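Only one protein chain is missing from this complex, and each of the others stays in its spot.
And now, chain A:
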Amino acid sequence: MARAAAVADCVQAVLGSRASANRVFELLELLGGEDEEDAACAARACGRLFGALLQRGELLAGPLPAEEACLAGSGSAEDKYKAWMRHRYQECVAGLAELMGHGSFRLKELALCTLMRFVELEAKHPLVAAEPQGSRTFPRERLKVVVDGLLPINEDASLLISRFQEYMEYDDVRYFVIKAVTGSIAQVMQKTKERPLPFYQQNVFSLISPINMPNKESDMVKFLAHKQAFEKMWLSFLKHKLPAGLYKKVLVIMHDSILPYMNEPTLMIDFLTVAYGIGGAISLLALNGLFILIHQHNLEYPDFYKKLYSLLDPSIYHVKYRARFFHLTDLFLSSSHLPAYLVAAFIKRLSRLALTAPPEALLMIIPFICNLFRRHPACSVLVHRPNGPAGMSEDPYIMEEEQPSQSRALESSLWEIQTLQNHYHPDVAKAAAVLNHSLSEIEDDLSGLLELSAYELFDKEVKKKAIDVPLEFEQVRGLFGKKNDIFAEHFTLD
């Protein structure tokens, strides 16, 4: 407390008379000190002090000469004082920037807020000479200090970054942050020479991913410049190799918070095609961005369906992004101009993979396949082949074949769906039995099924009102007492 009072006294003194200006050093000393409490106190005091000084215009504006030169030079005492004070201000900013790398979050936050306050005040009372157009100058240097503080190379600063997000609401701050981030990426990544920096990249991502670009041109004066800066930032971020987790995160937000705000979305082609080629979940996710480019920006992707076909592996029914993937696949296969062999290959592969799928995925994929049959009646030989060769010893379909045209899917039949008619889940069995009969003409609505989760399914089943409950009639003889009990063979009740 005593310390706080002393600091307050110090601020009063400095603000009160220029004679006691030297007491600023006390503050700066505290700011660089070890003690956390003191540093916090000093940071707050510095904020107050230099804020007031900025407002009063007691800091030298314009280009700043070196300290000695300025003190030795022949200016008025007023100028000298101002220049001297400006140097102290500079020191204070440096001290605060250091504090942003401090261990405790409270101090970091305090330093961040103080710096942002300086940014705000400097924008009102510029320290650099105003640009000739008469437009307001923005303290880029200050903001760059903040951004550098927000993006440490070897620790996760997501908490601080989320605190910073409130400033990103302002158009000018956002614009200059974007610029600063672009510069920072170029600077940092150049140093490391293509070695991924997981923490740094994670920090950059958490800083730039929530950027909310304004939607309408009318919202902002320089909309185009803003867009271009945004685009440049992302491109420079994605130019470098990303860790796998970050890759996924970028792809997840790609379609709704990056692509729409880019000036030239086609510039993402390289990134997306590379991601699509990686395979696994990353490919699934890249599909969405790629779709937008194909759909809205006339991207030609050779062998698109072949690639899509090769994406189908047993994991598609188990991954988190199942709904998104099947939504897109449904879109891609909705054209009625696709050749029958292609659709048949897709049907056959999807149903083959369905043999390992959980029930919630099955409930989605069976209507999906039914829809494919409805759109492409030529494929119906898969479920109805009246004069086919009886007693084949192999399924003609070749699962390992990568070319849909070579897979001989049209010569096969959908035995997989027939198998699923024996599935333990009653709804799945019923859904699979639909293909026994000729299909109705109306397509099934998939939207509700895509997001189906196992728990929802369970909940629905449990909440059903039972009319009567059939009972086991075989008298029990103990826990493992059934005849031919598997448990009795392998477990004991010890």
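The criterion applied here is as follows: a residue touches a chain if its C-beta (ideal position, glycine included) is under 8 Å from a C-beta of that chain, and two chains touch if they have at least 3 such contacts; residues count from 1.
Here, contacts and distances are computed from a predicted model.
Hidden chain, UniProt protein name from the list "T-complex protein 1 subunit epsilon", "Pleckstrin homology domain-containing family J member 1", "NOP14 nucleolar protein" or "Ribosomal RNA-processing protein 40": "NOP14 nucleolar protein". Shown as candidates are A:S17, A:N154, A:S336 or A:S393; the residue that touches the absent chain is A:S393.
Contact with the chain not shown here comes from a single listed residue; of A:R3, A:R56, A:K222 or A:R477, that residue is A:R477.
Take chain A: the residues that touch the chain left off the picture are 313-315, 317-318, 352, 355-359, 382-386, 388-395, 413-416, 418-420, 422-426, 429-430, 435-438, 442, 454-455, 457-459, 461-462, 464, 466, 468-473, 475-494.
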